[in-house]
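Read through the structure below, which is laid out as structure tokens, and then see the notes.
All protein chains of the complex are present and in place, except for one that has been dropped.
For subunit A:
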Amino acid sequence: MATIDVPHQASFLEDAEALRKACQGWGTDEKAIISVLGHRNAAQRKQIRLAYEELYQEDLIKRLESELSGDFEKAVYRWVLDPADRDAVLANVAIKKISPDHHVIIEISCTRSPEELLAVRRAYQARYKHSLEEDVAAHTKGDIRKLLVALVSAFRYDGEEINTRLANSEANILHDAIKDKAFNHEEVIRILSTRSKMQLMATFNRYRDDQGTSITKKLLGESGDEFLVALRTAVRCLNDPKKYFEKVLRNSIKRIGTDEDALTRVIVTRAEKDLKEIKDLYHKRNSMPLEQVVAKDTSGDYKAFLLTLLGKED
């Protein structure tokens, strides 16, 4: 469920005016920005941008980019974008790093619905004049490339049907592939990147029933083995995305310095989806509410913004 709190009626013109006011004059009224944008869903934010453009002949996003800075700016920028556009930006940032962030690409391609992923591919082309798979392929090599390209190119069937015989045989294939450390990568990639999500969950369950442990535990290995790590991430994203996101959040805060990129990414991308359930999972797992930990580890406007997205009342 979503965590943000939005009004039923919103006047986009009023919102645009409020934002304009917040950006005018000496300094910026960050609180006003948070109080408007932090309480609008994607459809409303889009309308606000259009209203702002019409009123002031200026792109709201560009204005915010110039007025804000640091982690706060990054978070607001990502928040204001359309979800598909946002994912395209996140993917591009991940690809262009000297050492690409495979897990972000896997996260996007495996936790979004098939239609959402298609929208991301379209948005990516519109923005970067390349296809997503083209850029992923050009910046990776070997088995990682094969896995990632297959994952971003997938257009999975989204039905509920499960073929139990198939789940059984593919659970066996996965088992055999993992058992011989000389992996049959082709078959693993085939199964993970083409089967429907429902079918995959049936396969993973079957694996657990047959082997006594979950497939993710069996995939634990050398953290130096890039491909193995990527595989594990893919399986976790496909099998139980909320659990995966909880772990990302936990890890992002645990570190000596907070991993703001990860923290922002999860909160911003899930606030309108299932952040509530992720929060509950976090609380259960860590005996502490997520808001408390975020409040302790972050500061200033960035903190205020995150807490708003997490559902804190003003």
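Simple rule for what comes next: a contact is a pair of C-beta atoms (placed from the backbone, for glycine too) under 8 Å apart; a residue touches a chain by one contact, two chains touch by 3 or more; residues count from 1.
The working rule: contacts and distances are computed from a predicted model.
As stated in its UniProt record, the chain not included in the shown complex is "Annexin D4", which appears among "GPI transamidase component PIG-T", "Pre-rRNA-processing protein Ipi1 N-terminal domain-containing protein", "Annexin D4" or "NTF2-related export protein". Within the complete assembly, A:R190 is the residue of A:R190, A:R208 or A:K303 that touches the hidden chain.
Note on the undisplayed chain: of the listed residues A:D29, A:E116, A:E133 or A:D240, the one touching it is A:E133.
Although one chain is not drawn, the whole complex shows that of A:L60, A:A150 or A:A271 it is A:A150 that touches it. Contact with the chain not shown here comes from a single listed residue; of A:K62, A:K141, A:R165 or A:K284, that residue is A:K141.
Residues touching the missing chain, restricted to subunit A, are 118, 121-122, 125, 129-134, 137-138, 141-142, 145-146, 149-150, 153-159, 161, 186, 190, 193-196 (touch as defined at the top).
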